[in-house]
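The complex is shown incomplete by one protein chain, all other protein chains being positioned as in the whole.
What follows is subunit A.
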């Protein structure tokens, strides 16, 4: 037989789907782009663009500005991936190496790269404007090109370690490690790269960069504000 009439009572239960503990903290989606690559074993300045900054990133890329690295090296060893964590290939003596010999090799590297700079810039050498640009030192490849080193300097030299400051264009960190290896070969010994640190990427230097402890909203805003002027002047100069 039917039972008694069941009373339906309307109750309101909150919808848990919208609860912050279920959904997670509300975030705004931001588009973040990265500038020039920095691989796992290297450190230093890494440029990121947020939102509208991504368009500025592509424009900065087309400016083809130089990047500055400090590269640390060690004489006496050669490994398969040119860094000190790889598998050992060979050990050599290095006591015949002096700072003078190293600087001579660096001068040769600068010389050959100077030629590459002029060749890949795709300017007709016979014109007067090519001469004017060469005098001012403004000839630069404005398109894709193999890695070019515009300046090298020896900062420290204490056998078996040494440190170089390298200004370059269109390079990869592995190319810099390979260069350390080739310097070792030229000096009739061998060398591995112990440290690659980018200290400047176009207009951004280590002083503008935020260390890990300052990755919060206020510091990021302040940093963007400081760099805005520099970026604008550089873009106007080149484009």
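Please note the rule applied: a contact is a pair of C-beta atoms (placed from the backbone, for glycine too) under 8 Å apart; a residue touches a chain by one contact, two chains touch by 3 or more; residues count from 1.
Note that in this section contacts and distances are computed from a predicted model.
Peer 1: Which one, "Nuclear pore complex protein Nup85", "Ribonuclease kappa", "RCC1-like G exchanging factor-like protein" or "DNA polymerase epsilon subunit 3", is the UniProt name for the chain you do not see?
Peer 2: Spelling it out: the chain absent from the display is recorded in UniProt as "RCC1-like G exchanging factor-like protein".
Peer 1: Kindly state which of the options A:48, A:88 or A:229 is in contact with the chain not pictured.
Peer 2: The missing chain is touched by A:88.
Peer 1: Looking at A:12, A:37, A:52 or A:96, which residue reaches the missing chain?
Peer 2: A:96
Peer 1: What residues on subunit A make contact with the chain left out of this view?
Peer 2: Residues of subunit A in contact with the hidden chain: 76, 88, 90-93, 95-96, 101, 104-105, 107-108, 110-112, 114-115, 118, 125-128, 130-132, 134-137, 151, 153, 167, 186, 188-189.
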